[in-house]
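Left out: one protein chain. Kept in place: all the others.
Chain lettering (A, B, C, D and E) follows the sequence in which the chains are written, and residue indices restart at 1 in each chain.
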Amino acid sequence: MKKIERVETGILGLDRLIEGGLVKGSASLVSGGTGTGKTIFCCQFLKHGLDNGENCLFITFEESANDIINDAASFGWELGKYVKSGKLVFEYVDPLEAKTRLGSIDEFVKKTVKEKKISRIAIDSVSVFGLYLADHYEFRKDLHKLVETLKESGATTILTAEALDGSTRFRVEEFVADALINLYGLKIGEGNFRSLQVVKMRRTRHAEDVFPFEFTSKGIVVKKDII
Amino acid sequence: MKKIERVETGILGLDRLIEGGLVKGSASLVSGGTGTGKTIFCCQFLKHGLDNGENCLFITFEESANDIINDAASFGWELGKYVKSGKLVFEYVDPLEAKTRLGSIDEFVKKTVKEKKISRIAIDSVSVFGLYLADHYEFRKDLHKLVETLKESGATTILTAEALDGSTRFRVEEFVADALINLYGLKIGEGNFRSLQVVKMRRTRHAEDVFPFEFTSKGIVVKKDII
Amino acid sequence: MKKIERVETGILGLDRLIEGGLVKGSASLVSGGTGTGKTIFCCQFLKHGLDNGENCLFITFEESANDIINDAASFGWELGKYVKSGKLVFEYVDPLEAKTRLGSIDEFVKKTVKEKKISRIAIDSVSVFGLYLADHYEFRKDLHKLVETLKESGATTILTAEALDGSTRFRVEEFVADALINLYGLKIGEGNFRSLQVVKMRRTRHAEDVFPFEFTSKGIVVKKDII
Amino acid sequence: MKKIERVETGILGLDRLIEGGLVKGSASLVSGGTGTGKTIFCCQFLKHGLDNGENCLFITFEESANDIINDAASFGWELGKYVKSGKLVFEYVDPLEAKTRLGSIDEFVKKTVKEKKISRIAIDSVSVFGLYLADHYEFRKDLHKLVETLKESGATTILTAEALDGSTRFRVEEFVADALINLYGLKIGEGNFRSLQVVKMRRTRHAEDVFPFEFTSKGIVVKKDII
Amino acid sequence: MKKIERVETGILGLDRLIEGGLVKGSASLVSGGTGTGKTIFCCQFLKHGLDNGENCLFITFEESANDIINDAASFGWELGKYVKSGKLVFEYVDPLEAKTRLGSIDEFVKKTVKEKKISRIAIDSVSVFGLYLADHYEFRKDLHKLVETLKESGATTILTAEALDGSTRFRVEEFVADALINLYGLKIGEGNFRSLQVVKMRRTRHAEDVFPFEFTSKGIVVKKDII
Partner (left out) sequence: MKKIERVETGILGLDRLIEGGLVKGSASLVSGGTGTGKTIFCCQFLKHGLDNGENCLFITFEESANDIINDAASFGWELGKYVKSGKLVFEYVDPLEAKTRLGSIDEFVKKTVKEKKISRIAIDSVSVFGLYLADHYEFRKDLHKLVETLKESGATTILTAEALDGSTRFRVEEFVADALINLYGLKIGEGNFRSLQVVKMRRTRHAEDVFPFEFTSKGIVVKKDII
């Protein structure tokens, strides 16, 4: 039985819930509603790798690289520094052009991971990517291919998905992923807290409870309490 | 790390919840049901800029300029005065003609912002705009382009969206925006109050609670209590 | 700032909730389920104008003029008398023929309002009108045009809409109107009462609560209690 | 003001709730789930007229004349006797053939009412009639025409409609009718009773409460209690 | 008034709820979720007839004759014995071939009932039959024809239907039947019991309550308690 290699997320308090980190080379889905912190989760995950000398790739369908770098800066994370040094590759893909460029994203991922020796990837978000495809069937196929490419690349990946009414938008996003982490946000009338739950993680005995988390000056911090 | 410039909303009690104001150059979505005060929010936001000497643009798909100016007048806001002096540009776009004119809206925004040195824009509402497009896919594309144009213009923008059953009508409006502010209205059987919540705001540590607000003679006033 | 002219509804107890009446020249939507009193609301609104010497127009897609006149008669309102004297114009439009005749309704409204010096209009109901159009998109366009015609005519208009599960049938009816008044009806298991709520009214500081009402020999009477 | 003529339903306890009976010449919808007693309501309504010397017409899309006559017989109502004497006309229309025969139903109604001097009609059920039409739009048109024919005939009509989840199946049936009477049936976990509610009835000050009813040896008997 | 002939179901405790049995020659729908006992209901109904010397027909779209015979054997019902003696006819119809064979099912029913003097028929299930038809409209027509054939045959029939969320799958199955018996199954959080309710039965004063039942060594036994 092969020892499973773990990759620390850098999310404070999360790694202890998942045997020390994500499975190396796996693709994990982080799902949550608007404003639950999915983009920050991505930044924190990459920042942790960058600080340890790893090379990283951020593909975004939502915001410009500058906007995300500025967002991260509000937590004191100087991603721009790593972009300049070439250790962090930022690729904004206009979702309106994603369809025609998708083959090249697959190619881009393969090529970039190989050339730049990338070990961490974040893709934010597959929902936006899907919104501009013609139909659900096309989305399933393209997402399937993209995730296969990601997993074959050897890098460890976080993909984000927009949750609507507590489920992923297309209800297939979680199929392609090795892990599913739900972020819960604010809700009127049910108490006002943020929380996180590891719903599934292959090859991992993960905690199954719902844990509150906070945005602190160090980013997301998962607390030890159980909700 | 670049200092983030803030733009005061002029909504009394709101700016203290969002580090002093909206991020300069960002596009924020204000979402709420019928009668929750979205148009008044727009007027108050523009009026605050006008009083400080800024130039503003109001694009409406719902009402004539006169109707909105009259509405604002019931709060003592003399928008007509600014229209006459050329500091406020009002553009009513018939939603039935929006499709054919959309390219020109993008052009109109670019040209007007540049020529008139506009720093604040309100668009009321993207839902009405969407209702007269042929399908959701077309709406997504057109909205996406419009928001890109708005953000590139350098002005700070408020877009409104109609909420149905607690979500935006097309469920994509919040994707394109940097911020999402929900207005909650009257509901039978759950108490009779108005309230506001900042659900997301990029580059901002915003308050996460639900705050009651009132329509006063000075417009919307967000109170300090938490619901 | 222009003084806003008000038009009394004649619904006892309602005008005090809306600064004395509807905004002159506006179009208000009265929405409610089957049997909540929408047609009676229309009759009472027109009857109040007729008694004050105004000329009125009633366009119905649901019932013959005779049926409505008979319904009104059960409240002692002698609409037939005004029809004879030419002060009340009744126009029944077969919804199956509305599509081909819509242009002419717009024309009919313009011409009738001008020739007969109409100051109050009731249209009952836009939902039935919509049911016989080919699709939602066509309904939106035709309703939009009709309401523009009504508002340009200078008369004050009440449109009714059928509510299903607490919302308007097509969920766009409230967009085109300056005001939205909800009528709530009978419900099993939640108490047995009728009530009314002004959800939105432009240029008006309206009461926001839910008020019980009753059908009396004088028609609808809104009571001062709050539910 | 014309005195409104009333037609007794013969449903014990119902007429006192509706000013003595249905409006003469009107078309009333009786809506309820499977097994709530709609067909029995029809039989009881016609039987009351037959016993008073009136001539009646029963159009059914669901069961053979024999089955309905047998059902009625279990309440001691000898409809077969009236069929033989020619005072009751039974017309079973196969719903699969209704589409091609609809014109002739209109003709059949006109002709039969005139020749046989029919004063009461029951049609059971418009939902089954609708199920075999190609689409909702066609149903609306055909139902609209049928009801116009019925009302022009001068006879007083009961139409039944199948309720699903508390609403009529096509959600337009109640539009065409002058009255809506809901029958409520058995429900697990909410108490086990049958009840009836007059939701709307034009030209009538009807009781608005929900009243329990029972199937007795004399048919449906509405009780004086309120639920 | 003709005396109504009754056919005992053989379900212990059920016949006393329905005046002694099903109406002879009628078609009854037994509806319930997965695992509520619909197939066992069919077997028990036929077995009761077989033991009294009647000839029976079982048409199944779900399982092979052998599987059903084996299922029945677990209650000690030796259906195989009757198949051998020719008193029980088992017809498995592959639902993928049902469409092309439907005409022949009608023919098969007519011919078999006549030749074999069949007095009881079970069809399990019309939902599976419907799942492999192209659309709801086709299902309605084909089901309608099949039930007419069954009723004309003179035999007494049980049809089963799969319930989803408490309703039949196609929501028309109950229209064609003379009776509707609901089987309720296991549900988390609402107590763990099986129960049965006669929702409608033409020409029958049936019990209206919900009765618990159990699977015993004698098959389904309906208990006298009321839930």
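To be clear about the criterion, a contact is a pair of C-beta atoms (placed from the backbone, for glycine too) under 8 Å apart; a residue touches a chain by one contact, two chains touch by 3 or more.
Just so it is clear, the model here is predicted, and its values are computed rather than measured.
Partners of the chain left out, restricted to shown chains and counted across the full complex, are A, E. Residue E:95 is the one among E:21, E:49 or E:95 that touches the chain not shown. Residue-wise, the contact with the chain that is not shown comes from A:203, picked out of A:84, A:111 or A:203.
One of A:6, A:110, A:140 or A:218 touches the chain omitted from the figure, and that residue is A:140. Although one chain is hidden here, its contacts on chain A can still be listed: residues 1-2, 4, 137, 140-141, 144-145, 167, 171-172, 174-175, 178, 180, 184, 190, 197, 199-205, 208-210, 226-227.
Taking the complete complex into account, residues 34-35, 62-63, 67, 70-71, 73-74, 76, 78, 95-96, 127-128, 131-132, 134, 162, 164, 185-186, 188, 192, 194, 215 of chain E touch the chain not shown.
The definition used in the following text is that only the chains that are shown with their structure count from here on.
The minimum number of touch steps linking chain A to chain D comes to 3. Common partners of chain C and chain D, by the touch rule above, are absent.
Between the contact lists of chain B and chain C, the overlap is empty.
Put simply, the chain closest to the centre of the protein, by Cα centroids, is C.
Comparing the residue numbers each copy contributes, chain D and chain E share less than half of them at their mutual interface.
Separating the CA-averaged centres of chain B and chain D is a span of 53 Å.
Separating the CA-averaged centres of chain B and chain E is a span of 61 Å. Separating the CA-averaged centres of chain A and chain B is a span of 30 Å.
Looking at chain D, no residue sits in touch with two or more other chains.
In terms of which chains touch, the assembly is arranged as an unbranched chain of neighbours. Chain pairs that touch one another, listed by label: A-B, B-C, C-D, D-E.
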